[in-house]
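Excerpt of the complex: some chains, original placement.
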Amino acid sequence: MPTVHIELFPGRTLDQKRACAVAVSEAIVKTLGGTYDGVDIVFTEVDKSNWATGGKLWSDKTTTPAPTPKPGT
Amino acid sequence: MPTVHIELFPGRTLDQKRACAVAVSEAIVKTLGGTYDGVDIVFTEVDKSNWATGGKLWSDKTTTPAPTPKPGT
Amino acid sequence: MPTVHIELFPGRTLDQKRACAVAVSEAIVKTLGGTYDGVDIVFTEVDKSNWATGGKLWSDKTTTPAPTPKPGT
């Protein structure tokens, strides 16, 4: 514990997941405490045809949101 | 999206959650891409009497695991 | 928010999911308030061999339940 579930669109590489697992585990331990080895992370890939926002499937959206600048930048 | 669910024991302060929300959102965007504003994080506090590992409720465990050094340290 | 997760058996067409996304988002906003664009819906397809009711996998059940009349009809 903690246990982290991350729902995301498919298409990330194994290296991206590796990096994400390290970065999120570190972020969790740094801010919430607990032990690094106790952090479980589960990635759930959700196809764009299975995710709707505002009543519209993402597979039907023609534009993807542009990257948003991080806060403070 | 992505959407992140974090199950954790109660007791973290609002400031810890604030810091965690920022740190995890940054970790996600940095490693997986996507937009910072698109990251949703939901904290679910699970009482120790509602979480068992190895058949034993955490509220019944007398010792808590010691902090684990981060990898590479 | 709200975020809606729908677990269902596979086999629905894209058109069914499109219609469901609209109908459920409208139902949510109409009854709970909030914004239409803020409703996220995630479909999770669960194979019949991965869902058991009463100790029996649905892939092993020979009869499927007949459609139930809506209340009031």
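Order as written gives the chain letters A, B and C; numbering starts at 1 within each chain.
Note that in this section a contact is a pair of C-beta atoms (placed from the backbone, for glycine too) under 8 Å apart; a residue touches a chain by one contact, two chains touch by 3 or more.
Please read these numbers as outputs of a predicted model, since none were measured by experiment.
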Where 3 copies are displayed, count of copies in the complete assembly: 6
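Note that only the chains that are shown with their structure count from here on.
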Gap in Å, rounded to a whole number, between the CA centres of subunit C and subunit B: 29
Distance between chain centroids, defined by C-alpha means - subunit A, subunit C (Å): 24
Length of the line joining the C-alpha centres of subunit A and subunit B, rounded to whole Å: 13
Residue list for subunit A, restricted to those that touch at least two other chains: 7, 46, 51, 53
In the complex with subunit C, residue positions of subunit B that touch it: 1, 3, 40, 42
Residues of subunit A that touch subunit B when the two form their complex: 1-9, 12, 16, 19-20, 22-24, 26-38, 46, 51, 53, 58, 65-71
Residues of subunit C that touch subunit A when the two form their complex: 14, 17-18, 21-22, 25-26, 36-45
